[in-house]
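The complex appears here minus one protein chain, its other protein chains still in place.
Showing chain A:
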């Protein structure tokens, strides 16, 4: 059948040297592909047409329609999914409805129920897609700049939502009860924490600069650094000096609520991120690219015939060219790597070790400078007097933030420069540079907290009385909250300043000035990894700071909301589209993986400060406890004995060690399973290659046999 069709459609040619191999269409694999497509609503086999215009004649279509209508199963596909035109779809619906009466009553019921359920699901999906925030903006970004950049903006939207939910949690469980009880709403009252058995000097807590005549600019400094009048508001930990809130009959344990809400928001973030990254992981694991046909797919199925816009076509040309070049480059590097001699390998490994040492040295330099900057800033904040000028004051307050931002800017430049000498494959190069940048950014926050922690907790006389340095830090949690607040504000200012003072002037220069070096620089490209690291850094600050400053997530939500618009405007007006096409699935997984690293790194300082450091005696809900975590054992002691025994049992070593061992065993089992599957997949791949070679051999033999006969 197909041979006849081919000769009709093709132009007749004189010499056909080798007979066309026609039995490929009879292979079972080809038939099953056809069958799968047909059953999915495709087309039927054609009957030949006089004009040679091969189109399915009405009769064949009718058969298909009839066959589709009479389905023995109760599950009927939605008519929308068939690739037919409107009159045919109407015929199909009539046939389906006519066949309904042949089904039993139970099947009819199932059918109608399935149909209405599907309809309901479709409608809710449509409705919920309208409720999505920024749906149209992200759609237009995707159209102009591709899926890689679109995934950045979806990620930003996810962070806005996450921060908003955290804010709602903290507000409703911590801030709201405190505030309404302080104003006596709803018949509530509160018990202020009476200081028991505490040295008197630990409870002294005065906030400077709020009384008497102050300069006007003090208010601005206070707003920007969280000191002064802002320190006593519900923004910071120090405000919540309440033990128990009474709502008519209910007693609300605020310290317990404070601690539990912190744990809840951390676990909520963890679960949500893991859930989202699992979806991305599945997608990026199933390789979209066929390893056996990558070049053919790019050349014969690479051009999108829908493109009518000259810009889009230019983009497509360059992205295809870039893809082919990258593939060829990777092939060349692979061959080069295979041909490396032992000498060269030794040289490259030595070079890599040397460069890694250099990286470590650079990192230590950054960390040390942050440490010194923090110490200097803390010392001079305590000495702040009205003798200092406005700028000097602000500079001292923001010194750690400035140093961190500088380090975050310089280190990636170094990394992207030295990676070229290490001679890795291009994909690995990108990943390694990114990992190094992630590490630098997150470790910088850690160093800041560490140097702060060092000053708060000390081993000498100063800290013996209260367990922490009460002279310098009567309310150390608020101070940590202030540092996080300053970091967040500064980060926002930097994003805004870079967009206004760097991106737009660059665009103006490139548009209006035609000298060579500027034109060579060109418009900037939207660098996805750097931007993602920026917002992950901001989110890590938010996670760490929320415990010390419960309203910080609100600031983070507003900040990311505004950042979305800043980035979008900067992208649309000052960036040119990148020639590289980035796959959306792997991008999504990468963003969430980095965010997860940030979250896990946020656990560490929070965990340490909640369990190790004495909570301040002068402010906050944990005045009567040794540490913030102490609230939990004390609450458990108030439970009925049976429950106490159970909980104590769970926390004891007798339970924890076997539990840990069982978890290890299960994990080991899954790792072994994954290893076995990987081996099976490799074996099957090898087998596929063998089979394809066998097929080619057989076809060649058959062709020769045909020629001879």
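One rule holds in what follows: contacts are C-beta pairs under 8 Å (C-beta built on N, C-alpha and C of every residue); 3 or more make two chains touch, one makes a residue touch a chain; residues count from 1.
Just so we're on the same page, contacts and distances are computed from a predicted model.
The listed choices are "Meiotic recombination protein SPO11-2", "Cleavage and polyadenylation specificity factor subunit 3", "Calcium and integrin-binding family member 2" or "Embigin"; the UniProt protein name belonging to the chain that is not shown reads "Calcium and integrin-binding family member 2".
Here one chain is not drawn; of A:35, A:135, A:325 or A:612, the residue touching it is A:325. For the chain left out of this panel, the touching residue among A:106, A:130 or A:300 is A:300.
Mapped onto chain A, the footprint of the missing chain covers residues 5-6, 9-11, 13, 16, 18, 20-22, 24-25, 30, 33, 37, 40, 42-43, 46, 51, 53-56, 58, 61, 81, 83, 85-88, 288, 290, 292-297, 299-310, 312-313, 317, 320-321, 324-325, 328, 331, 695-696, 699-700, 703.
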